[in-house]
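Every protein chain of the complex appears in place save one, which is left out.
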Amino acid sequence: KKTSSNSANSDSKEQGAAAPAAKATYTIGMSQCNLGEPWRVQMNDDIRRAAEAHPELKIIFKDAQNDTLKQRSHVEEFISAGVDLIIISPKEAQPLTEPVAKAMQAGIPVIVLDRRVIGDNYTCFIGADNRLIGREAGKWIASVLGGKGNVVELKGLMTSTPGQDRHSGFREAIKDSQINIIFEADMKWLEPDARKEMESALSRFDQIDLVYAHNDPGAHGAWLAAKAAGRADKIKFVGIDALPHEGVLYVTQGILDATFQYPTGGAEAIDAALKILRGESVPKEITLGSRVFTKENVDSGGEPIG
Amino acid sequence: MSEGRTEESEAFAAAPRSTTAPLRALLASPTATALLALCFVLALGFLFSGDGAFHKWTTHRDALRQASVYGILACGMTFVIITAGIDLSVGSVLGLVAVTFSTLSIHEAWPPWLAVPACLALGGACGAASGLVVAKWRIQPFIVTLAMMVFARGLAKTLSGGMKVSTAVQQADGSWTAAPVPGIFRLIDSRLLGDNVSVVSLIFLSCIVLSWIILSRLRWGRYLYAIGGNEEAARLSGVPVAAMKVMAYALAGVFAAVAGLCQAAQEQQGDPEAGLGYELTAIAIVVIGGTSLMGGRGGIGLTLLGTLTIGYLDKILSVNAVPEASRLMLTAVIIIAAVLLQRRNH
Amino acid sequence: MSEGRTEESEAFAAAPRSTTAPLRALLASPTATALLALCFVLALGFLFSGDGAFHKWTTHRDALRQASVYGILACGMTFVIITAGIDLSVGSVLGLVAVTFSTLSIHEAWPPWLAVPACLALGGACGAASGLVVAKWRIQPFIVTLAMMVFARGLAKTLSGGMKVSTAVQQADGSWTAAPVPGIFRLIDSRLLGDNVSVVSLIFLSCIVLSWIILSRLRWGRYLYAIGGNEEAARLSGVPVAAMKVMAYALAGVFAAVAGLCQAAQEQQGDPEAGLGYELTAIAIVVIGGTSLMGGRGGIGLTLLGTLTIGYLDKILSVNAVPEASRLMLTAVIIIAAVLLQRRNH
Partner (left out) sequence: MIFMAASPPCTPTPSLLRMSRISRAFGAQQVLREVDLELAAGEVHVLAGENGAGKSTLMRILGGALAADEGTIAIEGRPVRFRRPRDARQHGIAIIHQELSLVGPMSVADNLLLGHEPSRAGWIDRRAALGRARGALERVGLRLDPRRPVGSLPISSQQLVEIAKALSLGARIIVMDEPTSALSEPEVRRLFARIADLKSQGCGVIYITHRLEEIYALADRISVLRDGGLVATRAAHELPAGELVRLMVGRSIGEQAPRRPSSEGEVLLCVRRCRVRAGAAGRRPVVEDAPLEVRRGEILGLTGLEGAGVSEVLWALFGALGRRAEVEMEIDGRPARPTSPRAAIEMGIALVTNDRRRSGLVLSMDVVENATLAALPRLNPLGWLRRREEVAQTARIAGQLRLRCASLRQCVSTLSGGNQQKIVLAKWMATDPRILLLDEPTRGVDVGAKHEIYLLMNEWSARGCSIILSSSEWPELLQVSDRIMVMHRGRVAALFRGGQATAADLLRAAMGHAADE
């Protein structure tokens, strides 16, 4: 039904997307909100790799360097360049809602990746639920600690939604256990900061059972600190993201005890894109399942959760 | 910063100007060279037009809109730099004001004619505070404004509780619903003249005009130049040095506040992280225009040109979808090239 | 930046410093005042010791370790600032070197005695390049090093393909395995003297000593001060101004490289984003020590004190687990307080 609406208003627009089905090759605009975090680099790679399988797809990658206004003008640029489809991984819900809507008006289908925009004026949303992952992490932690213990929480940038969700989800899950958070600090997703904060925690508390970090680099930084203090083996480390060459590898190395996958959805995005461009219908919401990787299951590729 | 210091001997080199070869003098004037740099960048734009995107007016309109916020910051920065100072806090003040403005307009439902002046006052206060410490206790502006930068950021995060202040309200089920966007936001974020010029660009231009008046038509401006050129001489000539300095920093704060309003309106929210690192861009704009960090030289016209240069450079790389890594390196190379161009003409 | 300019008028404005000259002079010396600021921060530490954590030596050891990387950058920065210049590129150069070092040591399996010199050379080259442009074409250091900052970052990302260069290696089948962490990494990240001092701290201290020798025992150092104080007079006294400037920036680059090695070793990987924004901290350290951005004044001892002040401030806020927002505001307030303390004694 979306595609019909596309062709409907596409002729009204001077440079709008020509009715997709007619085309031999398609240009897809991909706006990434920043390439500072490896996870997002991974997302771009997944998209690229997935697209390589389909020669008819030409993808233009843009990086907004964490600047919503830049990303917003990315969309504007895509519109005036008349791409066939836009994939956007927005930095912010609010500011990008209207640009996305504009693209839709221009008859360009939009796939929103990872972070949402407000309302439902987009073609398809693909993403995982940070809150849910946080909750699962909480449950897992509660179970391994037998429902009680001292936990250090190293938070991601708390002005960012993922940080907030991974925090609140986790807190929900442990709120009626005897687990107490003895030390929490904002390490802004950064490994050196995580190590720094962990050192403070270590010099303050002699009894730390587990470290819950909002991303794997954070967990790794904490581990480095603990190892330097010779206390790594007495503490469990849990991270989030589970990139194959990062978190998962840490688990196989026995550095982390568990990491929870936060899928990029890159591949899924390309599948959806192809469907849309071919005029097939796609679900409005694709919520990506997450997996947990632990010592036990890491070799078998982790287990799905949630 | 060698520049400023060696000016004297350069002056030595450039014996009586303007008395002869007016054309040459004109060509060698900072304005002309800054213009040259801009043209250089524009030329690149037309060379690599991103499938003709650069030939569309909308592209230029957007380039202007993107550059505006930086440009507004740069206006304020110009005052401070002319007094041989520097203000690192503008980025954070922008963020602080963005948060405050959003809170007041969206959640406190203040009318614009109350919220806007309040925000400008807030920005001015931050600036004046830095200015006072700089002028009264003679502490290096760098460290004072660095402190203000950190402080304002912290304040922004406190006020906003670390969350973005947006119209979005998350329901229990995790879905989003949006409160209406305040009219003032829409107004600032709209376009005029048949959709051809965005309001923020007009705001930027009026900031330029205002600054121009202050700097080159009012006595105050003259004083700022004097202070930057030779503070002791200015003092001996009866210039109220301290007051003027405070004014310069206060102005920088006010302009940062204006930028904050624009930012909030365009993002339709107040992000406590907004403006992170903008100060560097603002300074770069002023310097690339040709205003010396040693103070006493330069002007707002140069800042205008600098803004366009940086803004277009950014836009060109973006419409050509140059990948991150190469974009950074290209930016560096082009900036140096542009500055060298200016140099050669001297 | 008024500081340098108004030096004389300050001296004049100063009321008659009572006649107990030697002691007072000592107390008023920059070193003493910088020390005062440090003591002030330390006092805070003992006041808010985070359940006595601050009384443990390990805490101080860690504080030193954390401050080291910044301190090493600050050493290099000191040279540049004394020549009245500034180097914004050190952070990026750190990142670039971290990436290179990791690639060479982990993936290319270069031996340390090859990889280390190579990295230092790389850093030195970046610095020298900036220095050349500054010295030869008389372009403002701010803009030149800003360009270098952007360029080095871009280069780092190109070399690393935007990903962290870690011990992870992808197998033919697409699965990932971990290569061993190179010995040099472990060495740099280890501790000596019965686990009481981390190696990076020792590296930092040796940087300080080296810089001290150059600045206050070698002719070169004297030349750097002269250039910063009055470039024209220095030139007319036969000081090789251009060469000395290039040296200053090259040194800043080399020190940035050293910092890069330490960073990589401590993260056990080369992060292309490493060192983002460190340049500001480095400058802040130098300035808080009491070295003037106007050049010609200051010294490495001050930088050492500045490093400790900033480092401890950071640590104290961290052991007390002060939440981010308040942490920022406190930092600002304490910095200003510390600087005002220095001021009062003047």
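Couple of notes before you dig in:
Each chain carries a letter (A, B and C) given by its place in the written order, and its residues are counted from 1.
Heads up, the rule we're going with is that a contact is a pair of C-beta atoms (placed from the backbone, for glycine too) under 8 Å apart; a residue touches a chain by one contact, two chains touch by 3 or more.
The structure presented is a predicted model; accordingly, all values stated were derived computationally and were not measured.
Within the entire complex, contacts from the absent chain reach the displayed chains B, C.
Considering the whole complex, the residue from B:Thr31, B:Thr103 or B:Asn230 that touches the absent chain is B:Asn230. In the complete complex, the residue from C:His107, C:Arg138, C:Arg191 or C:Arg222 that touches the missing chain is C:Arg222. The residue touching the chain not shown here, chosen from B:Pro141, B:Gly296 or B:Pro323, is B:Gly296.
Residues touching the missing chain, restricted to chain B, are 7-21, 24-25, 217-220, 222, 225-226, 229-230, 232-240, 296-297 (touch as defined at the top). Residues 4, 7-9, 11-13, 15-17, 19, 21, 25, 216-223, 225-226, 228-230, 232-240, 295-297 are the ones on chain C that touch the missing chain.
One rule holds for everything that comes next: only the chains that are shown with their structure count from here on.
Rounded to a whole number, the gap between the C-alpha centres of chain A and chain C is 34 angstrom. With touch defined as above, residues shared between interfaces to two or more other chains in chain B number as follows: 157, 162, 324, 327. Among the residues of chain A, those touching two or more other chains are numbered 35, 158. Taken together, the chain B residues at the contact with chain A in this complex read 50-51, 53, 56, 58-59, 62, 65-66, 69, 157, 160, 162-164, 166-168, 174, 176-178, 263, 266-269, 271-273, 276, 315, 318-319, 321, 323-324, 327.
If you check the complex, the residues on chain A that touch chain B are 35, 60-63, 65-66, 68-70, 72-74, 76-77, 80-81, 92-95, 97-98, 116, 118-119, 129, 131, 157-159, 164. Across the interface of their complex, chain C is touched by residues 35-36, 38, 41, 158, 183-186, 191-192, 195-197, 199-204, 217, 221, 224, 228-229, 244-246, 248-249, 252-253 of chain A.
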